[in-house]
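Just one protein chain is left out here, and the rest sit where they should.
Read from first to last, the chains carry the letters A, B and C; within each, the first residue is number 1.
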Amino acid sequence: MSDPSGSNGGYRVIGSRPVRPDGVDKVTGRAQFGADFHLPGLLTGRIKRSPHAHARIVRIDTAAAERLAGVKAIVTAADFDLEAAGEIEAGESASAIRDVAANCLARAKALYQGHAVAAVAATSPEIAAEAIDLIAVTYEVLPHVIDVDEAMAPGAPVLHDDMFTRGVSPRPGTASNVAQRHVMSRGDAAGMLAAADIVVEGRYTTAAVHQGYIEPHACVASWGADGQSLIWSSSQGQFLVRAMTARILNIPLSDLKVIPAEIGGGFGGKTTVYLEPVALALSRKCGRPVKIVMSREEVFLASGPTSGSSIDIRLAARRDGTITAAEMTLRYQAGAFPGSPVHLGCMTAFACYDVEHLSLIGYDVVSNRPKVAAYRAPGAPMAAFAVESAIDDLARQLSMDPIDLRIRNAVRDGAKTVYGASVRSCALVETLEAIKSHPHYSAPLNPGQARGVAAGFWFNIGGESSAAVHIDEDGGATVVSSNPDIGGSRAAMAMMAAETLGLPIERVRCTVADTASIGFSGSTGGSRVTFATGMAVTEAAQKVVADLRRRAAQIWECDVADVAWRDGVATCLDPAKTVKPLSIAALAARSAKTGGPIAAEVALNAQGAAAGYGVHVCDVEVDPETGRTSIVRYTAAQDVGRAIHPAYVEGQLQGGAAQGVGWALNEEYVYSPEGLLQNAGFLDYRMPVASDLPMIDTVLVETKPNPRHPYGAKGVGEVSIVPPLGAVSNALSQIVGRRMTALPLSPVRVLAALGKI
Amino acid sequence: MVRVLTISADVRELAGGRDVFEVEAETVAGLISRLEAQFPGLGHLIEEKMALAIDGEIFQDAPGERLRPECEVVLIPRIAGG
Amino acid sequence: MSGVDYLSPASVSEVIHALKTDGVRLMAGGTDLLVQMRGGRAKPALIVDLKRIPGMTGIEEQDGAFVIGAAASGASIGEHPGLARAWPGLVEAVRLIGSSQVQSRASLGGNLCNASPAADSVPALIAAGAQCLIAGPNGQREAPVETIQAGPGRTTLAREEIILAFRLPRREKRSADAYLRLIPRTEMDIAVVGAGVNVRLDEAGHCIAARVSVGAAAPTALLVEAAGAALVGTDFGPAALARLEAAVAEACRPISDKRGTAQYRTQVASVLARRAALRARDRAAA
Partner (left out) sequence: MSRTVVNAVVNGEAVTFLGGGGQSLLDALRDELRLTGTKEGCGTGDCGACSVIVDGRLVCACLMLAPEAEGRRIETIEGLAENGRLHPLQQQFLEQAALQCGFCTPGLLMAAKALLDHTPDPTESQVRYWLAGNICRCTGYDKVIRAVLDAAAQLRQAEKRS
């Protein structure tokens, strides 16, 4: 392994742009995604969903459906093993398994339109659809509430009569929709605000938005007569799917093998289960494999968007631009069950800025909407929208350059965050300066155009990962990874193994293993795969190198210390020995004689994940007579530690920026007064299309590699969605001449802000 | 003596509203068992649902971690991603 | 959709005969019908595909007047050089319907008979003064496009009538049309509001004839006679344009929905009508 501390690390493979090992299957249509599996005797599963936003389920009459020829099984929540209580590590936050089960199949109440109430398995899609219509559900329709502020108001319809707000003492006596109140504070924010030279304040709202992955949720489940079952499903973590499904159906983990399909996008939305427990319950009832694929309408109605939010912020600052204090109240929708990322919003809100006095209050509020799921840096974009808008207001009042103001307040190494972590190996200032010195930041603007800047932060996590490296008999290597490859991670794993082993990248292949073929691993999410699983891959490769050196020493009959390893070849340093160097291929060919197959598996709990910081700048143009906004230019810079595969790192910056632009301009869940979703499809849930965006230029800031990772890697996948909301709004607000505080910045809102309607 | 702080509403609730403690412990496991003894349920909550920031570094699961005397431990919600 | 039969007849009379069946739906491009079937909003028993009927997918020019088959695709309309020269507004309206993929199949007949108030081609057809050639059990008739839509999803056609083609008037010199619409994105959205304008100028560039039509601002696309009249006899000066905008705003009876508010639609309808009028004038004078 060559010297890792050189300028570009002096690496052979790390930092290059090889073609990903799984690429050909994906460009030829051979790659198998969730809905592409077929088995003999396969049945089609369909789900009966509530048409009401809030209703008590009085009776489910399945008699007529059961009589329909071709119907093989029907399940309701009664088919789940409700004693499966307890906690389980989930992608977004540990959520009670009871709620996950009740979200897969409703128990006493249907809590949102589209909530699954029953499911059927039949011999054809047509029969399954007919059976769904024949299932008669009697509802007692209840009043509903959608908006987060309305859900908190006294007298609002209460979803869970056993929910008493946690984090409030004394504990309230009456049930409400506020699941939890979080408080994070330090110093005396109120006092500082009262005595401040300048106070900037605002109330900000954002709408619920969906991850928008193009692949609908899909799985195949097959129950074995001996109780051993198989699941093929597209998810961000096959181990998580196994754990949740086994817990809900009360079966031992070893009896359930989950095979990861290729995943057609997830962004956090596929870190829970919706279909797998239902499909396996159906299969258990009839002994036939069952495939369930969500329609796009079902994905919008019944899979987790991220929270809509309502946020109040007050900033205190001195004349010289130093932000001394801030108060924020964040109210996030959790959907039908508790568990919004509001606490993560509180923790990340001021993570870019060294503000001494902070008071952050967060409310996790349920309402009659689908349960939220993680969406790329969950909870952070909404909080950053408020913070970055307020900071821009401050810059304007001080007539200070918005980047200079941010540099003045930016965290440096050693600063303490509100949640107790100290900032280390942080290149936020360098990233701010990278944007300030970028040609985009000083390029002239046409009339009717404006430029907005914003910064963003995400923790990035480590956690449990397993990986194995096997050396083939001809000296090639296979990396067995445990994480679904959502954005090119097989390439990064193969590159780290190749660099460590000293093999050319084409001689290292990488597979993603099922739950019976590799040790446990946490999901693909939290920007952790290249960091944590990459660490396991590198350590496994290092164990292989140590073993290869031992084998060379055995062949040469010299001391292992005299065996040098460089670029995949062992050379003997013992001057007394005149021996030829031994390549991996040579050593592999004689592996039987030197101890047997050459392989190593490493399982670890990766510590030392380093946070990521992003700074985006964007130029927008507004048609003053229609309020329509177009993105004219966009540049994203990010502190990435060291880019393992720069092209896929750039892709994360570009993808996050595009999702952020959609979130800022046009994406929202639109509800009718009856609490029914009006835009459950890609026609009216308006995600950016190719002609909406310019090229998105990227700057990878690699001045501070993460010392806690063998190749300096930091998580890069989630930070990039945090800055765009503020960057777009800060640009637009200059044109409109008023602070825009409500997302999305639709043409109707912009024209109203321009005073034209 | 280890200085323990928290930003978590759950911890505060189990600890009668307190968010600062002084605890005698050399390892994280020791700290958790002392807190469980003093505030029943708190130790289990930390094990299951909390992460720890020990002198500024975040540990999501680190029972074996040694604690420097006079170090600072912040009990925070587990962090997960999208 | 169990029990759905498919028929692809080769003659109009077969279609008219099939129209007697209960639960029959006609299909040209199918880009609205299949979406409604998928959403469970349409459960046809018989689908009659019109694309194999001679003349239904063709574009001819009879002594200066174009005849466009009701099932001709947007792509074929967009690629027809003569049509693009004579009717740039109608062609750009048709080309705005959906994606490149939808353009390969979406048709003028389907767009009109789906009867969405926001249909892009309809204001342009109305502004052009296009006539529908309609076949029925007792022979053929003609009707102006503006008389076909009755309301969202409803037309004035009798149960057994079918639109065969659209006939555009002969194109005079110094005349041109234009169509504009407002969508939040740059593609793929249904028009929040649209406006089509067709003008004819004299040698001095004064307007001697004008038709203005607005989409998505009422239960059907509207022909706004007063707006056209506001242009006639003028050189598109500010006063004339102000009268045009006022006339359009006066005619609008929009709703508020997930795509826009009534107030927004009225305001932007008049802006788009003015812009389309100027663009049509520039094209006519070129």
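We adopt the following convention: contacts are C-beta pairs under 8 Å (C-beta built on N, C-alpha and C of every residue); 3 or more make two chains touch, one makes a residue touch a chain.
All values derive from a computational prediction rather than experimental measurement.
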{"item": "Neighbouring shown chains of the undisplayed chain, as defined at the top", "value": "A, C"}
{"item": "Residue of A:26, A:67, A:577 or A:738 touching the missing chain in the full complex", "value": "A:26"}
{"item": "Contact with the hidden chain (one of A:441, A:520, A:565 or A:682)", "value": "A:682"}
{"item": "Which residue of C:186, C:234 or C:263 touches the chain not shown here", "value": "C:186"}
{"item": "Subunit C residues touching the omitted chain (full complex)", "value": "1-6, 8, 27, 29-31, 34-35, 37-39, 46-47, 49, 51, 73, 75, 98-102, 104-105, 186-188"}
{"item": "Contact set of subunit A toward the excluded chain (per top definition)", "value": "17, 19-20, 23-24, 26-33, 35-36, 38, 126, 211-216, 262-267, 293, 295-296, 486-488, 645, 647-648, 650-651, 654-659, 681-683, 687-693, 695-696"}
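Keep this in mind: only the chains that are shown with their structure count from here on.
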{"item": "Overall pattern in which the protein chains touch one another (line/ring/star/complete/other)", "value": "line"}
{"item": "Chain whose mean Cα position lies farthest from subunit B", "value": "C"}
{"item": "For subunit A paired with subunit B, centre-to-centre distance based on mean C-alpha positions, whole Å", "value": "26"}
{"item": "Separation of mean Cα positions, subunit C and subunit A [Å, integer]", "value": "44"}
{"item": "Residues of subunit B touching at least two other chains", "value": "none"}
{"item": "Subunit A, residues touching no fewer than two other chains", "value": "none"}
{"item": "Subunit B to subunit A touching residues, read off their complex", "value": "5, 7-10, 12-13, 17, 48-49, 53, 55-62, 72, 74, 76-82"}
{"item": "Residues of subunit A touching subunit B in the complex", "value": "87, 89-94, 166-169, 171, 180-185, 211, 267-269, 271, 306, 343-344, 347, 374-378, 416, 418-422, 424, 458-464, 525-528, 605, 607-609, 715, 717-718"}
{"item": "In the complex with subunit A, residue positions of subunit C that touch it", "value": "1-2, 38-39, 182, 184-190, 192, 257-261, 263-264, 267-268, 271-272"}
